[in-house]
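Left out: one protein chain. Kept in place: all the others.
Showing chain A:
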Amino acid sequence: MVSPEDLTGLKKKSLYAKREPVYPKAVTGRFRRLKWLVMAVTLTIYYVTPWLRWDRGPYAPDQAVLIDLAHRRFYMFGIEIWPHEFYYVAGLLIMAGIGLFLATSAVGRAWCGYACPQTVWTDVYQHVERWIDGDRNAQIRLAKAPWTASKLARRLFKYAAFLAIAIATGGAWIFYFADAPTLLRDFIAGDAPFVAYATVGVLTATTFTLGGFMREQVCIYMCPWPRIQTAMMDEKSLTVTYKEWRGEPRARGTKKATLVDLNRGDCIDCNACVAVCPTGIDIRNGPQVGCITCALCIDACDRVMTQIGRPRGLIDYATLEDCRTEAAGGTPKPLAKTIFRPRTLIYFTLWAAIGLAMLFALGARTRLDISAQQERNPIYVRLSDGDIRNSYTVKIRNMEARPRQVEVGISDLPEAVAWTIEGSREAAEGTVPVNVPADSVAKVKLFVAAPAAGPQEDDFVFTVRSLDMEGATATVESRFERPEEGR
């Protein structure tokens, strides 16, 4: 078949470029050290958190962080969230969102370069790769080499290592959802619920492919965040920049001696910055979506600059504004001024306000809640003495990890009495005692009777009061209904 290219000589354009393998070179330096540190901290948090214990007494799990889907509870150290308090989680998500705005407007794509799981695991995988296959040059050589037994063995070993890391990654996730030691035992014994195995399977598969093979493709093609971030950065946000006014025109193979030639920039075109880049881009082409601002190119170039005796910072963290000032011969603003500026301060204020409001709300929770639902079929019943009775399903939530004695009372309904299905109207007194088991909802059916004379609809209040804790009460409004006059 004749291909279109043959006929026209025009190449088909594609929006998708096939992946060119990236073999980033190992690098040392201050940002690499920072990256190690962030990696250690984030991975430690991820793996260790589910194993932390937190004593909540005999009625609640002792896992410090637990998303207990089966019982619809979320435990985080001293905080316990019930499903109806989901707004705390919404608040946390909003804080996370504003936190990202804050970080991005201040220090650019710091999340991408250091803390994003995709970055962290890709980094781990690249280190494993370097450890098995050698550094950049050895990797390229090995990739080109014909398939021999030793290459096959290396490859198998590498993929086995990748898989092991993937399993460890997927495996750690499930411990957030059940008691970690029990689940680990069940998981190994084959007794864990199917969903646990499925979750580990899916996360293992995604870690293996995303971290092992797709790497920067995820950032460039799959992740929406780089696009969103572009909108949140401005001329005052820090980003990794090649100082073109200082580096250009570049000249290859230059030694210190020839640098006196004033027509030459500082860049010696050694490509060290390109070789270390984990996403395989050339930062000298200007800011671009592929750059995750990991700053490894800064480390690489700084070494080169030191070697040739030029000041560091040919590639550096700088704002676009600074770049312009510096290119025009001025001095950039101090770092503190770059980070603390109105925009970041506004974000921070918002972020902190939401955080404080949530902390305040958490502190003020009574951990006791009541809701009442009126029986609609029938709405009211006439009793033999002529009084009218309505019935209600009252739910009392005891959100504390201990059983509690509470009493439910009614107010604002003259001459009314309330009693539970076990009690009787004759014995009914001012309040109805109810035992609520620890950390659960007690459902009681309450009958309320009042004289027939009165408004057809009468609002009144159910109050639940904890007998063992002064001041812990909760109320809910409800309605008492009577038949129309004349019936």
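Just so we're on the same page, a contact is a pair of C-beta atoms (placed from the backbone, for glycine too) under 8 Å apart; a residue touches a chain by one contact, two chains touch by 3 or more; residues count from 1.
Quick note on the criterion: contacts and distances are computed from a predicted model.
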Chain not displayed: protein name in its UniProt record ("NADH-quinone oxidoreductase subunit I", "Dihydroorotate dehydrogenase", "ABC transporter permease" or "Cbb3-type cytochrome c oxidase subunit"): "Cbb3-type cytochrome c oxidase subunit"
Contacting the left-out chain in the complete assembly, out of A:32, A:243 or A:389: A:389
Absent chain, residues of chain A that touch it: 4-5, 7-8, 10-13, 375-378, 381-386, 389, 391, 421, 424-425, 447, 452
